[in-house]
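Notes follow once the structure below has been shown.
This view holds just a subset of the chains, kept in their places.
In order of appearance the chains are A and B, and numbering begins at 1 in each one.
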């Protein structure tokens, strides 16, 4: 119910250039990108943008809002070319001018570059100060501009009279300077460079599709096809591409028409893919670093049924990410699963604030209990996490008002006790009740008859197919890279 | 997946007028109506409107689009008063000017009236000709204007020098002239009149809430509270009202501040509540004429498991209305239920048409298969209905592409063989494949290994709590009222 937010999603596609005699006027890859961003919309709803590259150079459009609010067909038609990248972004507040929307597109040193990334630099502040002290003027508050500055500076440092440094080499050399999480795509005139930080905090995968018949001018490509990059594999399906492999932690890849090359892989000793991708962020039909999200959620439900059983009449899941786990819990326990909630899928603007209504009303508009499923029953309610905990006790109240005689809550992640510095958004970082209360106290505050979390020890079991290790810092406080200390404070509920 | 559309949803609320010394400037009931229309948004996405009534008379705003597209806070603030009605409407094509949006508000004979209704008159054409021949000019193509004309004419016919006819009496006298389906709300300066056609084709219910503390000026109402009308009970929850009872078929009710009065009940011999409300239209958390929608869907799944069993590995449901039935099928059969699809909840504008892409792409953007759930498995896929059948074979293809070894389709309604004339929308009425093919032929065309429908005889069993009889004309052709003959034709798939 909106307590935690992924910060971004990226997408890129490399097609075939138009034959020489034709103008490069197709915008079909921009339209593909538009549809792919739809599939990644759950990773960021604050701003959206697309940059394309073709014979006319790089063109872009971006703005605040959902993908469908930012783009119309006329604007997509202008984004011509045989390569494109796109971005969706979440931010705590909608800014006045969309200044932080990505891709960030610039022209400097005779090059046009557009950059889109998902993640968060932990040394952004030091890099920012260094840039300013060298006379650079940062015009956004985002890390994308900092990364761009670092790359450009590296290009200047390493260029010699004889030879221009290749952009991808500059990216390679810059990566040791960037601390934290980043899965990034850089669009140049003639290629897309993809890079994933050495810890692999954020997902990034590669797909491929046969050159589209209506796409890039029917160009002959010897069967090479078109290369696609995406934060999640669910965006590949939408453009009819098939999954090829994940970008490896620390890997830099260059894709150009008819060409795909891995430059280097400099992974950290221990990788740190965000565990919350499986718990909450990713779409269930995505497969990340080998692990199906849906399978992981179902396993988490089954695991909880084994570790924290309780007598009950029905299992329900809090939409959307609690559903599969509830099904898994039901399967394992033999207690029937039922659809316990309806989530209104038309929700947009509500006017709760303006009318000073009870805050509870706000929840009723988004989420309704199906009374027939819970009335007179002992209910097991499965949800993905308790972060701030501001909503969950109201959900419990709704279930009780609908007639549940008992409510047992099962949470498919361990207690969330430490802030994240790697690209998720926690609106108020000092409000993490799990760090201040016992499970019993939490159960009382939430108003449930029993409460149980997934054990940290069970994390491997619920991601059996995952090929790399996880970041579990939010549960354990063991941060894979040094982070600034956070002042704590604030009240629970 | 959008083959059949409910035509409308209505909502109304009667609060307490402001004390004499205060201006009637609250728009809290308009805001309640806005939120209630959200809950009814699934009943119509083409246009939306709200009319309020207070000391300043009737005010209204309506337009094309979703509730959140039509209204902003400024426009809601102008809809002051202690009574309001609202409407959402579906139409095959978005018109140029929203001329058919409801409520239809007029001022005539010194009265201000606003009317909102859900349904479809089967004698609209005859009434329309009669009105025009009497010099009336119809400015919309909708039935609301025809009903309004009939009421106004009745008012003129029955008024005498001594006494003005009451609006509700005119409504009563007009009802025998109106054939077909209508659940209507009429807002006048000092009351709301609710009426439901004698067959009860469309749902309409009554709720009540304690006078809101921030609502109607803290007026003392002796505990009477505020009266609410809604097409579905799910809209009551949103405004914190509790269900009181359904409006009876043929009933006319007058609600004014502190007063609720049933004028008359003139039901048809056999009632005809639309069976598709349970199959597809209504929200699962609604209860209609005694029957929980969710329970009905679950029962339909269980019923199919008994009547059309098949060996399989997993049961999946096509979102949204197939989900509960799939859960029911799984429970009954013992075959595990799994979440088989992800439906993109951000879908708005797509540009499929413009790019002449394969039509299949359009589906991929809205609906994705969760491959891990079906790969290598014999799949039972539960859906609500086959009306035109234009989408379902593509859904089947997606499931097969994701690796299903067999696909067995189970449909929670009987074959749809006859057009509906009572307020649902069938884009192309001559394309009803179930009327032209055997079940085996249909299975081949759709591409499934087996296909089974709910039996007509099982309809009572899946709505055990329903207090009135159903309309099953779309399955049987037994229309409860005479309807014009429909020319048939067109091809399947």
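What we mean here is this: contacts are C-beta pairs under 8 Å (C-beta built on N, C-alpha and C of every residue); 3 or more make two chains touch, one makes a residue touch a chain.
From a predicted model like this one, the values you see are computed outputs, not experimental measurements.
Engineer: Quick one: 2 copies here, how many in the whole complex?
Structural biologist: The number of copies making up the whole complex is 4.
Definition applied: only the chains that are shown with their structure count from here on.
Engineer: I'd like to verify one number: the distance from the centre of chain A to the centre of chain B, where each centre is the average of its C-alpha atoms, in whole angstrom.
Structural biologist: 36
Engineer: Please name which positions on chain B make contact with chain A in the complex.
Structural biologist: Within the complex, chain B contacts chain A at residues 28, 31, 34-35, 38-39, 41-42, 45, 66-68, 72-73, 76, 214, 234, 237-238, 240, 283-285, 287, 292, 294-295, 298, 320, 323-324, 327, 331, 336-339, 342, 344-351, 354-357, 361, 364-365, 368-373.
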